[in-house]
Every structure is written in C-alpha cells, then in structure tokens.
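Quick one: this structure, given as structure tokens, is what I'll be asking you about.
All protein chains of the complex are present and in place, except for one that has been dropped.
For clarity, chains are labelled A and B in written order, and residue numbers in each chain start from 1.
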Amino acid sequence: MERSIRQMIKDKKEKQKTRLNFMEKLVPGLLLLCAILSVLTTLGIVFTLIVETFTFFNRVSIIEFFTNKDWYPFFEGDPDYGIWPLISGTLMITGIAMLVAIPFGLAAAIYLSEYATDRVRRFIKPILEVLAGIPTIVYGFFALTFVTPVLQNVIPSLPVFNALSPGIVVGIMIIPMVASLSEDAMSSVPNAIREGALGLGATRFEVAVKVVLPAALSGIIASFVLAISRAIGETMIVTVAGGATPKLTMDVTESIQTMTSYIVQVSLGDAGFGTTIYYSIYAVGMTLFLFTLIMNLIAQYISRRFREEY
Amino acid sequence: MKTIMDEKKVQKAPRKEVEQKKDGQPVYSIENFNLWYGKDQALTDISFDIPEHQVTAIIGPSGCGKSTFIKALNRMVEMVPIVKMSGDIKYRDNNIFDNKYKVEDLRTKVGMVFQKPNPFPKSIYENVVYGPKIHGIKNKKVLDEIVEKSLKGAALWEEVKDRLNENAYGLSGGQQQRLCIARCLAIEPDVILMDEPTSALDPISTLKVEELVQELKKEFSIIIVTHNMQQAARISDKTAFFLNGEVVEFSDTNKLFSNPSDKRTEDYITGRFG
Partner (left out) sequence: MQLIDQAKVKKNMQSRLTKNNILKGVFFGATLFALVVLVILLYRIFTQGIGYLDLQFFQNFASRFPEKAGIKAAFFGSLWVMAVIAPVSLIIGVGTAIYLEEYAKKNRFTTFIQLNISNLAGVPSIVFGLLGLTVFVRMLEMGRSVLAGGLTMSLLILPIIVVAAQEAIRSVPKELREASFAMGATKWQTIRRVVLPASIPGILTGGILALSRAIGETAPLLMIGALTFVAYLPENLLSGFTVMPIQIFNWTSRPQTEFHDVAAAGIIVLLVMLLIMNSIAVLIRNKFSKRL
C-alpha cells in the first residue's frame, strides 16, 4: 500500500464529515417522526370519534341515546336511537364467549404449564397459534354454516341468525389468547414454590389450584379482561352469524345486533355521507372504543398493580 | 492482493508514515481525574502519564476501577448514563472531553479490545473491514490488502485465509479474540486499549495473545487492564496499581514488582489480598 490506512482515513474524514454530521442530526428526527405517528393515530381516532359523535348528538339528543330502549335508525319518519339494544347484544355475545373461553382457556393453560411434557407442549402450542391466526371471517363462516346447524339439531326452534352460535365461536377464537396469556402468568411462578408444595406431598392438581393459581391470579385475570375487550370488539363473526335485529333481550337463541355489526351494516348500506345514520356509526364506534379502552386500562392496571415479585 | 507476501517482512516493516510526535511525549496524560457512578465515586484524583510505544498494564483487585478507567480513555464509559466526571484526560495534547474534539475521532485513533470476544455476526472478512468501511474506504482492492495485513498483524492469517467468507462465530474463542484485535488494527489506531483481553480465554490462546501484544507494541501504544499479575509482569513495560479507585503506584514494571515503594502494592503483589 502506498499510503497508510491512517492517512487514507484522515483523507476520507473531511469528505465524510458533513454527510455523517448531517445523518446524525437528521435520522433521530425522522425516527421521532415515525414514533409520533403512532401518537397521531391515537389522536386521529379520538378526534374523529369525538367530532363526528358531536355532530350526531346535534341531531339526536344524548339523552335519547342513553334512555331510549329502542334502536331503529332505519324507520322512516321516526327513527329510534337508543344504544342499549346494541350494548346488550354486544354484552350477550361477550358473556357467551367468556363462558366458553375461560374454562377451556384456563384448563389448557393449567395443563400446559403444570402437566404437559415438553414434547406435548411443543405439539399443542403451535396448534393454538394456528387457531389464533385464523381470520375472523373464517370463524364467521364456520359459525353460520357449521355451528348453527349443529345447534339447530339440539334446539330445533333456533333461527339461522342467533346470539348463541357466534357467541360460542367468538369464545373458541379467544381460547388461544386466554390460554397463552394465562400460561405465561403461571409459568412465571418460580419452580421453587412448586417444589416446596410437591415436597410436602401435594399432588400436581393441588399444587396447580392451591399454589400456582393464587400466585398467578393477577396475570390470569388480566388475560380474562383482555379477552373480554377482544370479544367486545369482534366484528365479522357476529356480523355473519348474529343477525341484524337490535333488541333488548336475555334470550340467547334470538337474533340480535352488536355495536360492531351495526357499524358494518351501515357501511354496507346506502346511507350516504352526511345523513344521521352515517353519523350514528361514530357514536356507536365511540361507545365501543370507550368499552374496549376501559377494559384494556383495567387489564394494564391489574397486571401492573398486582405484579408478583419473586 | 499481492500474490505472496513474506509474513515477517510485513509485520516488521517500518512505519511508513510518522506522525509528528515529540520524543518522550506521552500518548495520554491524566490530571486530577475523578469519576462517579451516580453518587458513588469510582475513580479519585487519578494523575499519571502513559508513554507511547510501550505496554502499560493496569492491575488491581476487582472493583478497584481499572476497567472504568480504561473505558474513560476512549469515553466508552459514557455509555452508562449516570456517569459524572471531573478533571482532564489529554490524548496527544487534545482534551478528550473538549466539545470540539469529536468522540468518533478519538475512537478512530484509540482502538479497544474487550473482555469477551465480540466479533460481529458477519463473515471474518466483513468483521475486519468494518472499521475501514465506516471511515469511508470502499475500494475493494485496498480493503483486501487491509484484511490480509490486519489478520497477519493479529497472527490469524494462516488459520483463516481460506475461509474469509465464513461466519466469525465459527471461530474458537481465542481466534475470535484475535479477530477482534485484527478488526482493531484495520484502522491503524495509535493506541490500543485492552480490557482484560484474555480473561475469557484458555491458557494456550492467552499465550498467543500475550505474544501478539509484544509484537504489536512496536507499532502501537498499548494499555492493558489485567487481573493477572503474572501477565502484567510478563508483558508490560509500565504498571499502574489501582486500589479503591486510586492510583497507589505507577512505575516501571520491573521496579513495581521487585521493589514496590508502597506497602499496599507489596501486599497485593505478594498475594496478601485481592
């Protein structure tokens, strides 16, 4: 080499200097911009919902929204805008889903964390992942074309659109979420605690229920709350199989409508921009957003407030 | 790439470029240097000069601040966010904490070899050319030459010349450490800082690195932290003994080990503590 490396680096340095300095200043700014975009998304959601909901409440009084017990926005002349039927439909679906997801999800979590050998775990976890990765429209199809007919064999009076079938399928969809989050919580209970109990002669079951479950309780409950949030926001399954008849009912065999499926119904229809019906989806969306936000905040609070220190 | 190069000739070739250095000028002069981690003082009132073209060893029991000190020399210590410092460290008449003196420039001139070998998860070739590339050297022919020269300089060339494009993680621990030295040599630094470079290596690899250090001091000024007193005695010209964040004694290695002037140094090197 004619020149030493040191000299070459020195020569290049002058040339590189401006460019490098520029990059060092520019890049953090660009990256910050990316990070701020996620904040803007949240702001965008909140702002959109608030502004359009406000427009809606200029046309329909907020008192009617919360006191009227009927939701018939498509009635010519005298439409009813009472949110409760949609909320009850949503909560009914969520309730059924939880009745499915909690026992099965928790049992799977206990099995995976306390009983399963490594090999079994390596077989079952991917299955749960696949189940979690199936698009919701596919679950909707499954609810309508398989679960509903099967249920009709048991309950002959069951109509094609009902709350029961999509509720069960939403529950199935959520099982992997409950199972994996609960299992995480249970696996983080240190083995020393388990061994302590096993050493005293406790059976696996006793260890799981009397030692591990209480220790991991906050994580498990947080997983339930997140699952509730997920069920509330679920759209396609209920749209396909739940029907479009908003009503205040406790009968799971009836056709209902959820907040999400109402929003879809409007977006599929011909309610034009600027109509009251158009703005109503924002009011419903706002309600939905608040429900899920509160659930998420509760879950975060639980898992932070009651985080076990080992 | 040149076809056949005589290995020894390259290693012992005189430095072609001589920087303006006044004779006897130290590479580093440290004056009243203090360092705190938060509220805990890790280094207290350090003052001494480090000579060029010699091996300066820094010894002391663990927790005495020797690693902190060597990381202060290339300002790597600032990666810990709670660090506070006072006093001066001059590298060849530049105050390294001067705002105008860029930390990247300092580190280009002062290379570092770490405790654990830390090659990049790239090929051997890419590891060596990393430095030259970030400093703007892109010519493939030049890079090839640098790779050969640096690997020879780190006494690794013969072992890896046929598999330069293989991942560096396939090398043994000792080879990885020598690769890290080669990576350091590739930008021809002025000073090489070594932070316990053999602590993760087996005895044979340790010996190779020690021999290498002897070879390298002809071209570079070397500052080496070691917890191994025998190693310091074997390879260094000067030794500084650190205790509780202070320099107890700094003198010629021979003198420090045969005739220490401080009682604490004597206690340490005779194995009474540490």
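Definition applied: a contact is a pair of C-beta atoms (placed from the backbone, for glycine too) under 8 Å apart; a residue touches a chain by one contact, two chains touch by 3 or more.
Just so we're clear, the structure is a prediction, and the values are computed from it rather than from any experiment.
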Residue among B:90, B:116 or B:264 that touches the chain left out of view: B:116
Which residue of B:30, B:43, B:76 or B:155 touches the chain not shown here: B:76
Chain not shown: contacting residue from A:165, A:229 or A:257: A:229
Omitted-chain contact residue, chosen from A:86, A:128 or A:271: A:128
Missing-partner contacts on chain A, residue numbers: 20, 23-24, 27-28, 30-39, 41-42, 44-45, 48-49, 52, 103-104, 107-108, 110-112, 115-116, 124, 127-128, 130-131, 133-138, 140-142, 144-146, 172, 175-176, 179, 203-206, 226, 229, 232-236, 239-240, 260, 263-264, 267-268, 273, 281-282, 285, 288-289, 292-293, 295-297, 300
Touch residues of chain B, complete complex, unshown partner: 74, 76, 79, 104-109, 111-112, 114, 116, 118-122, 130-131, 133-135, 167, 169, 180, 183-184, 187
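Rule of thumb we're sticking to: only the chains that are shown with their structure count from here on.
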Centroid spacing, where centroids are CA-atom means, of chain A and chain B in whole angstrom: 54
Chain A residues touching chain B - in the complex, by the definition given at the top: 1, 3-9, 12-13, 15-16, 20
Contact footprint of chain A on chain B as seen in their complex: 15-17, 104-105, 108, 132, 135-137, 142, 145-146, 149, 186-188, 190
